[in-house]
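What you see is the complex with one protein chain gone and the rest in place.
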Amino acid sequence: MESLLGEFSVGLAFWQAMLFLGLLLLLRKFAWKPILNSVNEREAKISESLELAEKTRAEMETMKAQNENLLKEARAERDAMIKDTKETVNTMIEDAKGKARVEADKVQSLARDAFTAEKVAAIAELKTQVASISIEIAEKVLRGELASQDKQTTLANKLVEDINMN
Amino acid sequence: MYRLLRFILVVALLSPVLTSSVFANAEPHHGAPNKELTPEEKREKNTEFVKHHTHDSHSFGIVSSEEGGWHLGFPLPVILWDGGLHVFMSSAFEHGEKVVESNGNYYKLDTHDGKIYKTDEHGTVMTKSTVDEKTDEETISKLKPIDFSITKNVFTTMLMCLFLFFLFRSVAKSYKSGLAPTGAAKFIEPIVIFIRDEIAIPNIGEKAHKKYMVYLLTVFFFIWFLNLMGMTPLGINVTGNIAVTFVLAMFTFFITQFTAKKDYWMHIFWMPGVPVPMKIMLIPIELIGLVVKPFALMIRLYANMLAGHIVLGALIAAVYFFDAYFAKAAFLGLTFFMNIIELLVAALQAYIFTMLTALYFGSAAAVHEEAH
Partner (left out) sequence: MMDVSMIGAGLIVIGVGIGIGRIGGSAMEAIARQPEATNKIQTAMLIAAALIEGIGFAALFAA
């Protein structure tokens, strides 16, 4: 203990205190404040940047999801549109087909009617012709039959007979 | 950064060699294998040599030779307060051989303890006798002026302060060009961040640590660089001086007391959460603790650095003490090894001083949520 006190120098302590205090004040003003400030600033900047990056990534993620959604929607829309179109086309085709069929049927039936009418007309004509031909033939035959007297009498008899019988 | 690291490494590896070469030059002065000396005298001389190199001195001696009677170095101003101011250069003492007259007073330098004593004109030290009233014992003490000299330690501290100031100002300036560290900042910045993140924040707290950072950083670099200065072969021993560590410990002590919050005083004078008789008993214990803390801080740094210097000095003296070459070689190797350990200790003691300072600041700045 005595050696400790013996070695203690007041002057050295005084100078030391002055110098250290001076160093403390000088370094505070000229060194530590700027150094710590810039270190803190940089750290803040780094963490800010990291945060920003994180935020951007999250944003990107949401945007990507949105895009995906949009794409999905678009695809669905497209699909729906295609489906719609197909349906429309189908119905149109069906419609057209139906109309065509109706038209065809109409045409057919008209044709058939016309044909029937023609047929009837033809038959009627045929009938008249056949009738006229048969009348001609009957005329000729009658002429031949009635060429002689007896034949006429027989016939008249016969006819009379027929009538009598009635 | 690499260049700086390499430089430090080279200096570290060379320092034992440099140290021993300087002492080799000083050989005739100190532990020389002088044939006329008995082993006891040799031992005495070696003790003197080691003591001399751990003491503060009034001149910046580099190499000296007792037999040659020459000294290499430069004188430093002596400033004495003895009823008046006395200022002269230490070269006037001629290494303790001459009595210096200044404004009618006479002073002489004692080369053994390195102190200046008041003498008469023939160089006889003036004494003052004091009588203890209780025991009637008479104690005779030498008269000493109050010594405000720019001693070797003060001079070294001045240089170191200048060096630290310019170093850190240049580091601070380098941040102006950009946020990334360049030059010396690359080396300094990790240490600054280490002190902030590993010492200040865990011990003081996220919020309160900011106002203590200036002191913690300054004290760390101050002690560390001065410790390293002690490793150079100039025989500087600033941090191994009780006055220096006393001042540093006082700074820590006063900053702790002046920044202390209510809780700190509460824990000293009225410890919460213990019964009343216990509270009264704890007051003196806490008060003793208050004083012991800076005292331990002071003693730890002082004793560690002084012990390091003594061990190194003793090992170097041993190189000259023994005549056998293998012993010299062995002690040289041991000196080398101890030098590297001391390099570690230099940083470690700065770290521990800063760490404990932060711990004390933490107790001062702590605000306790609940009583415990």
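The chains carry the letters A and B, assigned in the order they are written, with residues numbered from 1 in each.
FYI, a residue touches a chain if its C-beta (ideal position, glycine included) is under 8 Å from a C-beta of that chain, and two chains touch if they have at least 3 such contacts.
This structure is a prediction, so every number in the text was calculated from the model and none was measured.
Residue in contact with the omitted chain (choice from B:Phe165, B:Trp270, B:Phe295 or B:Phe336): B:Phe295. Residue B:Ile352 is the one among B:Val311, B:Ile352 or B:Ala366 that touches the chain missing from this view.
Across the entire complex, the residue among B:Ile191, B:Leu290 or B:Ala303 in touch with the chain not shown is B:Ala303. Although one chain is hidden here, its contacts on chain B can still be listed: residues 198, 202, 295-297, 299-300, 303-304, 348, 351-352, 355-356, 359.
Just so it is clear, only the chains that are shown with their structure count from here on.
Chain geometry summary: the mean Cα position of chain A and that of chain B are 92 Å apart. Within the complex formed with chain B, the residues of chain A that make contact are 4, 6-17, 19-20, 22-24, 26-28, 30-36, 38-39, 41-42, 45.
Chain B contributes residues 55-56, 79, 113, 146-151, 153-154, 157-158, 161, 164-165, 168-169, 171-173, 175-176, 179-180, 185, 188-189, 192-193, 196, 213-215, 217-218, 222, 241-244, 246-248, 250-251 to its touches with chain A in the complex.
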